[in-house]
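Here it is, the structure in full.
With one protein chain withheld, the remaining protein chains of the complex are depicted in position.
We call the chains A and B, going by the order they appear; numbering starts again at 1 in every chain.
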Amino acid sequence: MTKRMLIIFGLLVVASLILAACTGSTYKCDDPIGCVSYGPGEPVRIASALVISGPNADLGLDSQHGVEIAIEFQGDLFGHPIELQAEDDGCNAEGGQAAGQKIVSDPTIIAVVGTSCSGAGVPMSEVISEAGYVMVSPSNTAPSLTDPDQAWNPGYLRTAHNDKVQGKAMADFAYNVLGVRSAAAIHDGDPYTEGLARVFADSFEELGGTIVEFTAVNKGDTDMRPVLSAVAAAGPPEFLYYPVFTAEGGFLTKQAKEVSGLEDTILAAADGMISDAAIEAVGEAGEGMYFSGPDLSFSGELYDKFLAAYKENFGDPTSVFHAHAFDAANMIFSCIEEVGVQDGESLHIGRQALRDCLYATKDFQGITGTITCNEYGDCADPKISVSQLQNGEYVRIWP
Amino acid sequence: MTPTNTPTLKDAVRYGLLSGLIEINLSAIGFILLLHQRELVAGAFTMGHLFLFTAPIGFAYLLAKKTAAHSRSRVLGYGAIIGALTALPLIILVFLATAFDIRQFLLNISPDLITLLTFGQSVVTGSLILLAINVVLGMLSAALYLLPPQWRKMAVSGLAWVAISGTFSEILLGRLRSFFGRGLTDLIFTGKSLNPGFAVFILVAGALYSYFSQRRHARKEAEGDRSDATVLSLPIETINKIILGVVLLLLPVLLGSYLTEVTNNVGLYVLMGLGLNIVVGFAGLLDLGYVAFFAIGAYVMGILTSEGALGLGMGFTFWTALPFSVLAATLAGILLGMPVLRMRGDYLAIVTLGFGEIIRILALSDMLKPFIGGAQGVLQIPKPSFFGIDLIQPGQLYYIILACVLLAWFISARLRDSRLGRQWMAMREDEDVAEAMGINLVSTKLLAFATGAAFSGLAGAIFASKLTSIFPHSFNLLVSINVLSLIIVGGIGSLPGVVVGSLILVGLPELLREFAEHRLLMYGALLIFMMLARPEGFWPSEVTKRELHAFEEQHQPGTSSD
Partner (left out) sequence: MLQRLKEIDMLDLFLWVFRTVILVVVVWGTIATIIENPYPTQTWMETIVAGIAQGSLYALIAIGYTLVYGVLFMINFAHGEFFMSGIMTATIFLAGPMSASGYLDRHPYLGLLWITLVTMVVSTAIAVLTERVAYRPLRYAPRLVPLITAIGASFFWQNYFRGLFGSEVKPFPQIAPFAGKITLGSIVVLKTHLVVIIAAILMLIGLYFFVMKTKTGKAIRAVAENKDVAALMGIDVDRAISSTFALGASMAGIAGVLYALVFRQIHFFMGFIPGIKAFTAAVLGGIGSIPGAALGGLFLGMFESVGPGLFLEGLGIPAPHQLKDVIAFTMLVLVLIFRPQGILGERLAEEKA
């Protein structure tokens, strides 16, 4: 029986070699890290690696829909249809690496939109870059990803804003607009919230303010009174910034109102708490609270058209990063159009050429703004806004 | 098994209601709908359908099995009853959902679910169709038991082949494409799923395979047992070992980079499992904080070799840092071991759990942030290199992990059969007796902790180097629980069991990404189901098997194990 299997296997191998030989082409690739070639009628394949399962699935699915609409609008590239391979980054480092390996094991994929989470982005950026691919992330915000001294890799770009921008903007708003001079910050040990809180604290001190307390809680904590009491005892600060997520944010908001000393402190959080669930969670205690986040007052003809298509296909958007994902996909398409080489009905794309083109993106008109990439792949048009919770609704008040 | 009475109508109703209960719950938690997005056979049959009809088919089959021996005439009727009773709660759900807004309470009872349950028809027509399908499936499934056994096996085998190849179609697609190019895969697949024509082909092939294997089996039996056969004058065991060795060596080539990556992850868990197996399986010390040593191994590797700001910059490479990682983990194992030496059973469990949490929180803390990175983790850890070659590809790292697993396996096997191993097992059975027999509990326990920690530290070091960046969140309680579960699911104390357990609890979930949202639900259900069905594990060690049977004989005289 084993022998029979061996014979069959051998035959299949020979057949595949013959098949492979037949698809050979006359085009000579001179790209330093290789080319991707699509035969007549074969689709141009891009992948997405976003968090499409688990607690953060809303974020990733929303971005994926953005990519799907971009594909729909683009239609084709040099007459080749576009095909999306959707992967899951799992929102953690292991998931990012596994998704990256899955993508680079497919040589017909030219570029990637992803990842959703920065933690997944770090190892994936490495895998993707090593293999000569290129990725554009719609929602990674960790500063380390575009810091050449830390986790930057040559195949990585992003259309999301860097946390440095958001933390700084909040400090600016607190110091200059609200006029507060003392503040405290709380994070929950998540790389995202820790980074944001730290940038806020540093920027606030640079502006001349005082940080009376920089402290942390744990994910899953419920009783925040001890930590809030400590904050109150240290100041009490005029302004308290806790860029955490809904569960811990809800506890912090409600209990802050009950701790003596913090009655007059202005509360503020970040985009982790901009959602309907968060409004319900903070309840009346959150009235008047401030929230920093990317400026979402997108407008223009393109966005209207995009939104109409989104609503028709997928219902209401569940996060804000569909716009960044749409722009990321379009950046890739526009560069493929620029560097793709037609050879009869076949299409050849040099991988290094595509990377160079993406890094050279300048004044690209997307729906998140005018996109210009710097030398380390930070492409976002950094616009941060602050909104306030008024009568159970987020109202944009700055800038 | 004790003889059971002929199933009555009451049993059929009970089975039917149970089946209906399962299906309505699966629907209410969104399981069915989520899986509905995944097609098994393109355009015809989704995974959602599979799970929607699993319970009635299963229960009808089970009852038919019990009934067929007594009364063949009732089999079909009971099948129909089970099918009808399964459909009933679902139909009530459909009517309720259309009449009231239950979605404000149960948010997964969405219009899409109702569409799925009514097959896109109106409520009444759809309900009738649902009822009819369930009844027919119940009857068909029961009817399987009326067929001659040979036919039944063929049908089951064919269906199972379709279900399995449909479930893993994406992986199949990837592998086939890389070996044979697009031409072949376009023939077999539509999008990511099997196309109907090929599904029928698999069905027939599966049935034929079953037919031939049964024939061969029968022929073999007729010719008499020939298991002592030799090939090239080598015993068959040696041949098997050689084949296994060759397959292990060639695995990355056969699997491609993604599946090799999955294999590597499984390998790391095997390594940890082998370590915990010494602590829990051999020495009987319940450790719920095993991830601590994994974390320590990873962080030592990270800090020593990182090229970033946190790295020591003392020129450590993967290979020179590796001994330090293992050493640090071993020391931690001894340090943890000392205070808990006098604690037993569940006290030990909670203290070790606490130790695991302490390590994770310290890694995360602002206090140690200047040294080990806090929430931002350690970045820029180089991958290992081997004589100047950077081992970047999963296929290259695979060999390092393979070597470590083989080493750990070898050490485990030798320890198990050594004097120390026997001391561990004596201690596991009864500490007081062991001590009375002259076994030094202090050193025996500490050696178990130290060895277990060393394996885990080794796994951690490779993990850090493989990921090139480590974050405290990778070292949570779930890892400890996962490792403990996998050694018990595999069969406690058994070395092959660790591998089997890792494949089931680590490998399978990775391949079944579609389930991701409900992964932990399935994981939980699987753990319960496994322990009820096979408390000794998939591949139990000889000792456990003996003990368990002794237990059964002792404690369950004459009663069924229900």
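Everything below uses one rule, namely that contacts are C-beta pairs under 8 Å (C-beta built on N, C-alpha and C of every residue); 3 or more make two chains touch, one makes a residue touch a chain.
Predicted model, so just to flag it, every value in this text is computed and none were measured.
Q: Which shown chains does the chain we cannot see touch?
A: Its contacts among the visible chains are A, B.
Q: Looking at A:C29, A:A86 or A:A247, which makes contact with the chain not pictured?
A: Checking each option in A:C29, A:A86 or A:A247, the one touching the absent chain turns out to be A:A247.
Q: Which one, B:L9, B:L406, B:V433 or B:I528, makes contact with the chain that was left out?
A: Of all options in B:L9, B:L406, B:V433 or B:I528, contact with the hidden chain holds for B:I528.
Q: Which one touches the absent chain: A:T108, A:S182, A:T215 or A:S334?
A: Final answer for the missing-chain contact: A:T215.
Q: Of B:Y145, B:F189, B:F282 or B:F355, which one is in contact with the hidden chain?
A: Once the missing chain is taken into account, the touching residue is B:F355.
Q: Which of B:M343, B:I411, B:M425 or B:L511 sits in contact with the chain that's absent?
A: Answer from the full complex: B:M343 touches the omitted chain.
Q: At which residues does chain A meet the chain that is not included here?
A: 55, 189, 214-218, 220, 222-223, 225-227, 229-230, 232-234, 246-247, 250-251, 254, 258-261, 277-278, 280-281, 283
Q: Just checking the interface: what residues of chain B touch the absent partner chain?
A: So the residues of chain B touching the unseen chain are 25, 28-31, 105-108, 280, 286, 338-347, 349-351, 353-355, 357-358, 361-362, 364-367, 369, 440, 442-443, 477, 481, 484-485, 488-489, 492, 518, 520-521, 523-528, 531-532, 535, 544, 547-548, 551-552, 554-556, 561-562.
Quick note on the criterion: only the chains that are shown with their structure count from here on.
Q: Suppose each chain is reduced to the average of its Cα coordinates; what separation in Å results between chain A and chain B?
A: That gives a centre separation of 32 Å.
Q: In the complex of these two chains, what residues of chain B are touching chain A?
A: Counting only chain B, the residues touching chain A are 174, 177-184, 256-258, 260-262, 265, 308-309, 361, 364-366, 374-377, 379-380, 392, 394, 466-474, 510, 513, 516-517, 519.
Q: Enumerate the contact residues on chain A facing chain B in the complex.
A: It comes out as residues 12-13, 15-16, 19-20, 23, 42, 52-54, 57, 88, 90, 92-94, 97-98, 101-102, 104-106, 119, 122-123, 126, 130, 142, 144, 149-151, 187, 189-191, 193-195, 214-216, 218.
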